[in-house]
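Only one protein chain is missing; all other protein chains are in place.
Then we have chain A:
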């Protein structure tokens, strides 16, 4: 049986372990052939910014795992438009192909998911 699983990312890439935990959940669900959707809101939009030099703070940038998403069949990546704008980020700054959603579209996304987890 396949379900649609929405993982809502809210945390910046290096604040704590949430960015990695969310990606681990997304990749696991994809391995078990579930329909995975990722939404980035709040500071989590910083996870998507390209060319991060995480090694300078002895951390791992999310970029490698993010670039693996299509290989795992995770193609539905969504970004909160308001979160991008309020942080002065342009779509071109993002390391992955993502669909930008306004608040109505985010409501519809949440409604469409069978299961949702916010990290």
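What we mean here is this: a contact is a pair of C-beta atoms (placed from the backbone, for glycine too) under 8 Å apart; a residue touches a chain by one contact, two chains touch by 3 or more; residues count from 1.
Please note the rule applied: contacts and distances are computed from a predicted model.
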{"item": "Name under which UniProt lists the unshown chain, selected from \"ArsA family ATPase\", \"RNA polymerase sigma factor\", \"Sulfurtransferase TusD\" or \"Raffinose/stachyose/melibiose transport system permease protein\"", "value": "\"Sulfurtransferase TusD\""}
{"item": "For chain A, residues in touch with the removed chain", "value": "1-3, 5, 11, 16-18, 21-22, 24-25, 28-29, 31-32, 34, 114-115, 117-119"}
